[in-house]
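Removed from the display is one protein chain of the complex; every other protein chain stays in position.
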Amino acid sequence: MNLPIRTAIAIAAVVAIVAGCATSPSSQDLDREAQAAMKASFRDQGIAKVDRLNQDLGQAACSSDKPPSDAVAERIMAEARASVEWPAGGQYFGDWREGEKLAQSGRGMTWTDPSAATSANGGNCYNCHQISKAEISYGTIGPSLYNYGKLRGVSDLAAPSSQAVVEYTWMKIYNGKTVNACSNMPRFGHVGLLDPQQMSHLMSLLLDPKSPVNSQ
Amino acid sequence: MKTFVVGMAAVLGATGLAQAQGKSAAEGIAEYRKMLEDGNPADLFEAKGEALWKTRRGPKNATLEQCDLGKGPGVVKGAFVELPRYFADTKKVQDLETRLVTCMEALQGFDGAEIAKTPFGRGEQVALTALATWIAAESRGLRFNLPQGHAAEKKSYEIGKRVFFYRGGPYDFSCASCHGEEGKRIRLQDLPMLTKNPGDGVGFAAWPAYRVSNGEMWSMQLRLNDCFRQQRMPYPIFGSEATIALGSFMGVNAKGAESIAPAIKR
Amino acid sequence: MADPMRIRAQMAGDKATVRVLMSHEMETGQRKDAAGKTIPAWFIQEVSAALNGKTVMTAQWGPSVAKNPFLQFNVKGAKAGDKIAISWLDNKGDKRTDEAVVA
Partner (left out) sequence: MHTRREMLTRSAAVMGLLAAAGLLPQDAQAAWSAAAFDAKSVADAVKALGGAAPVESKDVTITGPDIAENGAVVPIGCATALAGVKRLLVLVEKNPSALAAVFEVSDAVDANINTRVKMGQSSNVIAVAMMGDGKVLFAQKEIKVTLGGCGG
């Protein structure tokens, strides 16, 4: 337990140094006290253990009302890009109907969820994004994904011209920190929230010309 | 009977079409919320809380009428809009619920640690929620004005700010992921921006609130508890420093906002 | 014992508008608990309203009336100071009567 705390503090200190001289010593004391308060204020419950409070570089660097420095942001994005696993056999696509079900489901990874298995998780997509036109209950934390593939000129999933968009979209779902260091979006592939097949269903929902996202 | 069914199908088609072209979803939701305003079941909890305040209970068979919520023993009106605050007797910054536990312990002889361990909606936690509902209602219409004179109160705010932005867990969420920007929503629910004055009764100033979705009264401690659940964080301990510091951060930010608690929420 | 109702009765013209909130689970009997066991139905089945002791309305409710039920109706010919009594009886035989004075 001690090691991660120290790591987190070390990261926080690095971030403070990199961010410049705006932080006073007392602010660093408060940072340390806040870390200690977090560790003392939570307990394990079900699948949600206190080790969830241990922060990696990106989580620590994006835990402030100020963004990290360009250098730190670059490092977060570079590490994220290096972490992306591409689908075996180039199997980017599945079934948009399954993708819609995943997009609708807000389940997964809370202390009331019995299992952390990918099969127990939803994509939570509609919580933050508009996707199909039919679903009016959508969030606005993320951009609208309505007509996602159509707006990007995808009319044939297998066409070479679609390749760049396909890869970008996979990367974004797998680990959104590849594109934006402090992205609000969960890293579905990187953290193992969804398996490659589930991600392929979401890919189809967004990009398949037959998906209601693009056909309606 | 057949005519009834056929007739209904025809009408259904027509009204469905008319509605699709009519009000927007947001207008529809606003209309729904307005209809629920009159007759907020929080009233039931408010009445229960008032009775509990005045009832002799606990090992000491005493009422809570001498409880000091920050404005002197027995002063209820106006206490809610100044909490969390520093209390000299406990040497701690306390929110409404932890302060009530202190009073239940000191005046009535209850075991405070036992109450803190009790799950929401059971045993003395039920009483606590009802008491908090009534105490909040006694400050309805008053404006938030948390004291920041004591060093511990300033520190609580600063720690709360850091807790608010703390990202962690499998989703990388912090409180700020949902409540750090203006005009956002999750599904159809508007998300109050809590990093600056949220305006009248949108966020902090609306709790305790009656939750329509499960028909329960939610105190601020339970509200925060479920926020952390949805953040995929571990379980926040009742009355822990992080939860109280968050109350300080949001409460100070809500300065000047009119309290509409106890409100009714989805 | 069930918690008290909240009854408000206010004159509007020559009628009293009565608003009632009842404290009740209104369990449908279709939900399951965490262990997968069905939670038995528990809901108010009968409601009656009386003006100065004379019944003016009765109702039968099913489990799809919302939890902590709300009921609003108008009583004709009431005047300030009159007594409105509301009673309910649930499927377990629990009952409750509360009274309010028309304002």
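Letters are used for the chains, namely A, B and C, taken in the order the chains are written, and counting of residues starts over at 1 for each.
Note that a contact is a pair of C-beta atoms (placed from the backbone, for glycine too) under 8 Å apart; a residue touches a chain by one contact, two chains touch by 3 or more.
Owing to the predicted nature of the structure, the values given are computational and were not obtained by experimental measurement.
Remark: the absent chain touches shown chains A, B, C in the intact complex. Contact with the undisplayed chain is limited, among A:Ser69, A:Thr118 or A:Ser137, to A:Ser137. Only one residue in the set A:Lys49, A:Arg107 or A:Lys150 touches the chain that does not appear here, and it is A:Arg107. By the touch definition given at the top, chain A reaches the unshown chain through residues 104-108, 110, 112-113, 122, 124, 126-127, 136-137.
On the side of chain C, touch with the chain left out of the figure occurs at residues 15, 26, 28, 30, 45-46, 48-51, 53-67, 69-77, 91.
The chain not shown here touches chain B at positions 1, 3-5, 7-8, 11-12, 15-16, 19, 22-23, 25, 28-29, 31-33, 35-36, 186-189, 212-215, 229-230, 266.
In this text, only the chains that are shown with their structure count from here on.
If you average the Cα atoms of chain B and of chain C, the two centres end up 27 Å apart. Distance between chain A and chain C, defined via averaged C-alpha coordinates, is recorded as 48 Å.
Across the assembly, chain A contributes no residue in contact with two or more other chains.
On chain B, the positions that touch chain C within their shared complex are 38-39, 41, 43-44, 47-48, 210, 215. For chain B in complex with chain A, the touching residues are 25, 155, 158-159, 161-163, 165-174, 176-178, 180-181, 183-188, 191, 195, 228-230, 232-237, 240-243, 245. Residue ranges on chain A touching chain B, taken from their complex, read 30-31, 33-34, 37-38, 40-45, 48-50, 52-55, 58-60, 62-65, 108-112, 116, 126-128, 136-141, 184, 186-187, 191, 193.
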